[in-house]
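And then chain A:
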Amino acid sequence: MMPELGKYAGAVLSSYGVTLGLLAGLVALSVWRYGRVKRALTEAEKRAGR
Partner candidate 1 sequence: MIALLIRDLRLAMRAGGGFGLGLAFFLLVAVLVPLGVGPEGRVLAVIAPGILWVGALLACLLSLDRIFALDYEDGSLDLLATAPIPLEGVVAVKSLAHWLVTGLPLTLAAPVLAVLLHLPGAGFGWLVASLLLGTPALSVIGTFGAALTVGVKRGGLLLSLLVLPLYVPTLIFGAEVVKRGAAGMAVEVPLLLLGGITLGAAALLPFASALALRINLR
Partner candidate 2 sequence: MSLWEYANPKKFMETAARLLPVLAVLAAGALVTGLVWGFFFTPDDYKQGATVKILFIHVPAAMMAVNAWGMMLVASLIWLIRRHHVSALAAKAAAPIGMTFTLIALITGAFWGQPMWGTWWEWDPRLTSFLILFLFYLGYVALWEAVENPDTAADLTGLLCIVGSVFAGLSRYAVKFWNQGLHQDSTIMKVGEKDPLDVAYYVPLLICIAGFVLLFVALVLLRTVTEIRVRRLAVLQARERLA
């Protein structure tokens, strides 16, 4: 299953690893902030609506 990367395995694998890590971090951070802000806003609107 794993392709033969030969002597360049380190370079290729770390490239993919770093990229996926950075992208996952960016997406996770964005989604987390999205959720947090959304919750805070719903609460504030509920309080304001009272």
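Keep this in mind: a residue touches a chain if its C-beta (ideal position, glycine included) is under 8 Å from a C-beta of that chain, and two chains touch if they have at least 3 such contacts; residues count from 1.
How these were chosen: all candidates are chains of the complex that A comes from, given by their letters.
A quick note: this is a predicted structure, and the numbers were derived from the prediction, not measured.
Engineer: Can you tell which one of 1 or 2 makes contact with chain A in this complex?
Structural biologist: Spelled out: of the options 1 or 2, chain A touches 2.
Engineer: Within the complex, which stretch of chain A touches candidate 2?
Structural biologist: For this pair, the touching residues of chain A are 1, 3-9, 11-12, 14-16, 18-19, 22-23, 26-27, 30-31, 33-34, 37-38, 40-41, 44-45, 47-48.
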